[in-house]
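One protein chain omitted, others in place.
Lettered A, B and C in written order, each chain numbered from 1.
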Amino acid sequence: MRTQPLTLYVGTLQVEATPKDVLNQAEPLAPTFVNAERCRAFYWTGVKGSDAPIAYTIRAGNAAGWQWSASGQITGNARGWFRVVIKPPAPYDRYRFEVSGAPQTLHSKITGAEEVAE
Amino acid sequence: MPVRFLKNASELADVSWESPLPVAVTNAKPVPADTLLIATTNLFPTGERDLLGSTGAPELPTLDACGQYRKLIWFYFREGAADTTYTILARVTDHNGAPLGAGWLTIASGTLPGGANSWNRLEIPDTGDAYYDQYRILVNRTGGSGYYLISKIVGVR
Amino acid sequence: MSAERITRREMLKRLVIAPVGAAVLTTLEVREASAAALQRYYAPYFVAVLWEGRTRCDSLWRSLKGDVVAILPTVQGATPYDRLYWTGYALGNAPVNVDMRVLARAVDHNGVPLGSGWREIGQATIQTPPMRWFRVEIPEGHWDEYRLEVRSATPRLVYSRLIGSQGYWRE
Partner (left out) sequence: MPKVCLITSNLTRFNKVWTQVLRHLGIDYTLCVATSGGVGATIQTPQGGLAANSTDLRNYFRLFDAVILCDHALTLSETAVINYSVYWLSWNAPEDPPFLFFNPHFSTAITESAYNSNFPSDFPIVRPNPSDLAGTLYAADGGSPSAFTPLFTGAAAARGACVLFLAENIRAHVMTVCNAHGASRTANVVPYYWRLNPTQHSTLANTNYTHRVARNGRAGEILAVPAPPTNPEDTETYPSDCVVAYRYRNIFWLPHTIRSFFDTMNLHSWYTLGNWTPMLFWLLYGLQLAGVRPRYRLPVQMETDHPIESGANTPPFNFSYRQQMEALLAKHDYMREFARRTGTAIIHGVRVGGRHRTTSASFHWQMMYGTGVPADARAVAQQINQLLVAGHREGTTPCGVHDHTAGNFQGGYWLGDVRAGFRRHSGMRYGAPANVPISRGRCCVAPHVLPAGVAPPNALTVQVGDAEMVEWDHTMSGTGDTFDLPLGNIHAARIVIESEIEEMLALGFPDGHCAGHKYTNTAANASGGECYWQALKEFGFRGVRSASACNEPHRTKRVVSNRLWHGFHLITDAGFDLAHPSAGYSRGLYYPDSPSEGDGVRHWQLDHGNDISANWTTSAVAAWRAYRRVVCQGIGNWLFTTAVVLGGFYIHLGTQLMIISLSDPNARFNGWSVQNVIGHPHYNHAVELLENMDAVVRLLSDVLYWGTITDVMDHRERVLEG
């Protein structure tokens, strides 16, 4: 089984105190990506807007609800680059990339390493 | 009814011997390793420069459009043994090719291993996967006498 | 270089039955942390035999092809393979004491080496009872050309095969 990188998301988000996903959806059950079973890893890279840290939570699950999550902090100075690597323990159908923190602009890109048949 | 297709993005053409229907090969296994750069870097002048010898352009990448590679491997043959530091910068771009912001993420730095007339190999990054779109590979001779560094960079899928 | 395509199961089968005499490359200056020992899981998805044959060893450092011309590679076009395995056995019934070393270099897109000489990846000594398989893992992959040299104080015939594999690292 071989993996192939695919750009899943590129965009700009205004980070606020209330947690929202990178597509600016505040609804906690709203997924950022669907039918992403083939994704073995996510590489989330971007540029922070200010020095304030950004708290992130990645949830994975299916239509019934979230079954796995990972969270952490994106730290770094303004206009500094960051990279977060997420390797879910099992294939999940839906993912939600949630961020919250002091108001700032977050330019970021999520690349998924999808497994393709040999 | 002749079969027609959009040829060269702007021209409607009928399928014929001269203009056959373009065939897209699906799920062909791409070659796992591509040669991305072969360059001789003149390290007689000192000061930080990238492998193509460019100085004074902090935003100019050495390698662009590399998002498809899991990691890079830097093979080099160094003619001299003078102390030389290296810094590997990386960043991502959107699908237009525009970097998401100015500046870089430093993913590796150190002193180039190897003595005179030696072959060496560095993995970028040395653990985990990269999938960055742009790389800027800087070298700077900090001591000794000038020499030529002959590099080859291979992108591994 | 005519590479025989063998399936993954076939390769594993051949490697697994090599019971004794695995030699780990000493003096291997392992730069990166992905050396064999640290690697939890490596799944090869493509394997090819790069070279197979019989080598008459004597006290000179001879390539597996038998020549002593230092600039000639044993296998070329090995860029896609991230790991190599050298496995085989020594004929004759005397205890085996064969030195081997792995040299590697990169070439440009016209096949010309970037510079003169080789990078010595590692050196090993095969010391097995007679008629035993040995196996050596070469962790530094993606070099374009490799030269495997063997030497033995008492002349021996060594039958061996060099396998290159492309695999997916799961950390």
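Definition applied: a residue touches a chain if its C-beta (ideal position, glycine included) is under 8 Å from a C-beta of that chain, and two chains touch if they have at least 3 such contacts.
No experiment lies behind these values; they were computed from the predicted model shown.
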{"item": "Interface partners of the hidden chain - shown chains only, full complex considered", "value": "A, B, C"}
{"item": "Hidden partner chain, touching residue among A:Thr32, A:Thr45 or A:Gln104", "value": "A:Thr32"}
{"item": "Residues belonging to chain B that touch the chain removed from view", "value": "8-11, 34-40, 42, 52-54, 57, 59-65, 68, 77, 79, 94-99, 117, 148, 150"}
{"item": "On chain C, residues whose C-beta touches the chain left out of the figure", "value": "67-72, 108-116"}
{"item": "Touch list for chain A against the chain that is not drawn", "value": "6-12, 22-25, 30-36, 94, 112"}
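Keep this in mind: only the chains that are shown with their structure count from here on.
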{"item": "Intercentroid distance (Cα basis), chain C paired with chain A, Å", "value": "42"}
{"item": "Inter-chain centre distance, chain B versus chain C - centres from mean C-alpha coordinates, in Å", "value": "29"}
{"item": "Sites on chain C at which at least two other chains make contact", "value": "46"}
{"item": "Contacts with 2+ other chains: residues of chain B", "value": "29, 128"}
{"item": "Of all residues in chain B, those that touch chain A in their complex", "value": "27, 29, 67-68, 70, 91-95, 100-105, 128-129, 131-132, 157"}
{"item": "Residues of chain C touching chain A in the complex", "value": "43, 45-46, 168"}
{"item": "Of chain C, residues touching chain B in the complex", "value": "31-34, 46, 79-80, 82, 104-106, 108-109, 113-119, 140, 142-143, 166, 171"}
